[in-house]
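Scroll down for the structure; my scribbles are underneath it.
Note that this complex is displayed minus one protein chain, with the remaining chains in position.
Here is chain A:
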Amino acid sequence: MILQALKEYYDRKIEDPESDIAPEGFEKKELQFLIVINEKGEFISIEDTREKVGSKLVAKTFLLPRSVGRSGSRSYETTFLLWDHIGYLLGQPISDRKSIKQHQTWLKALNNLPLELAEDSGVRAVIRFYEQDEVAKAIASSEASECFKAPQCNMSFRLVGDVPVPCRERVQAFVINSLRTPDVEEVTEAGESDKLGICLVTGEWGEIARTHGRTPINKDTKCLVGFQKNSGYDSYGKEQGYNAPVVKSTEFSYVTALNTLLKSKTQRILVGDASTVFWSQSGSSFESDFSLFFSEPERDNPDSGNQKVKELFESVNSGTYMEDDGDDQFYVLGLSPNSARIAIRFWQVGTISQLALRIKQYFDDFAIVKPPKEPEFYSIRRILVNISTQDKSENILPNLTGDMMRSILSGTPYPATLLQAALRRIRSDTKERVKPVRAALIKAYLNRFNRFHPSDTFKEVSELLDVNQPSVGYQLGRLFATLEKIQEEASPGINATIKERFYGAACATPVTVFPNLLRLKVHHIAKLDHKGRVVEFERLLGEIMGNLKDFPSHLDIHQQGLFAIGYYHQRQAFFQTKNRIENDLNQ
């Protein structure tokens, strides 16, 4: 399912002449530094390909012969074709014994290059560079110090006024040729010949990949498919890749497709530690719009996302996403790293029209009255940050991202942990307890929960203040907001209002707090000068109290959620009436 869809994506991209996906045997990789030499192999300079983009240095990407997986204690014995990092090319840093070994491997590999490669003038120059011992010159050059400082440092060679050596025509032709004739050397190096078998993705018969390519995710590179030896994964006499027979060309396709998606700016979202990638069966505008629905809008263009969401709403109503490519399959894959591998958090498949409807539903559920400065739509990251400890993104619960995303895309109730986290944050925060985003989340959770578990007593939570909401929690929340407002107006600017001191107890065990608060209210209201205001408050209190029979001894978690929304709605209503009055006065 996942590998099939990734392979499909690769096949689609490679057909498309405008896409920049790497053909078989190659890899799009950044080369930070190029050692510039002349045809005689004399050192000229070291070129830094990095450019400043924002605050980051971004290196140029080249189409290079594919890197080989290397791990374990003998990893230094493997090198890539004509490019690698500084340890291999220059044997640096000299203090690291490993880099000396790596450099020797590199030199050996250069000497053993097949004849058709060694004849190439570019490759010949590289070999001469080492024969004439120009390495010392390169290390001594002023630019080399930049290489030592760089965190990642992939290097290669370049002739003056030419493309990097691994990108030369003859080198690339050699790579393509060697794919057709299996590399004899590699077989002996692995200690065993490659096994033939059936591919579990395509059903083709062919050479099975012993190890699978790596995928850069969260700074590290990890495998999507990988089996460590002697760790309980060997079964029925099968080790490593033979556990899951995947033919080599298929392995290349899916790894390349996944790596391309993870590098893409429009087809990937990152929330917490989970990366989400998505693609459609055939190219669609939904593919490029999808990230805008969920990611934080760009700083310099905060409306870009809003615009897309509004377009989505319209298109769902007018049926655009359904007409053009609505029946197209759309895939969403959530990944997160776990030790040396990538674990799959969720996998959603649906037609574009299905997903468009569900995403619209998600936005509808989250719609709530809010102050004008708040963004109209929240990104997933913003939602999750606001319910995690200390409002920090590193504290986002790893499972929550995936579960929430899955709920949105499959249209199922949100995970219960989401409500619990939101309420916990509301109780522990003293300053801004019920933020708009938290209220929106609780509203979305409760409405969605009720859609799947309907009950007679529950009335859907509305966007605006709903004075007829039958829930006790909701009415208590309103009452609490009113009492707070009375206190605020009676003694403006005091340090600890009842919100700071009593919110937690009021929403969990109302009976212990409310009688006391109502007693305090008498004193607060006595301080108000404006008689009209007093009448207004008394009328409001009377209206709310009319909906309540008595104060319950405790509220369950859903009622606590309703309490938060009631509180939030009532507070918003206070602000809005105030604004309205001011507007009326100005007119």
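In this text, a contact is a pair of C-beta atoms (placed from the backbone, for glycine too) under 8 Å apart; a residue touches a chain by one contact, two chains touch by 3 or more; residues count from 1.
Everything that follows uses one rule, which is that contacts and distances are computed from a predicted model.
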Name per UniProt, for the chain absent here [options: "Ferredoxin", "Helix-turn-helix transcriptional regulator", "pre-crRNA processing endonuclease" or "NADH-quinone oxidoreductase subunit F"]: "pre-crRNA processing endonuclease"
Listed residues A:Ile86, A:Ala144, A:Val165 or A:Val201, member touching the removed chain: A:Val201
Sole contact to the chain not displayed, among A:Pro17, A:Gly54 or A:Gly232: A:Gly232
Which residue of A:Gln4, A:Thr221 or A:Gln576 touches the chain not shown here: A:Gln4
Residue touching the undisplayed chain, where the options are A:Gln172, A:Ser249, A:Asn306 or A:Asn399: A:Asn399
Positions on chain A contacted by the hidden chain, ascending: 1-4, 197-203, 225-228, 230-234, 236-238, 243-246, 336, 338-339, 341-347, 399, 402-403, 406
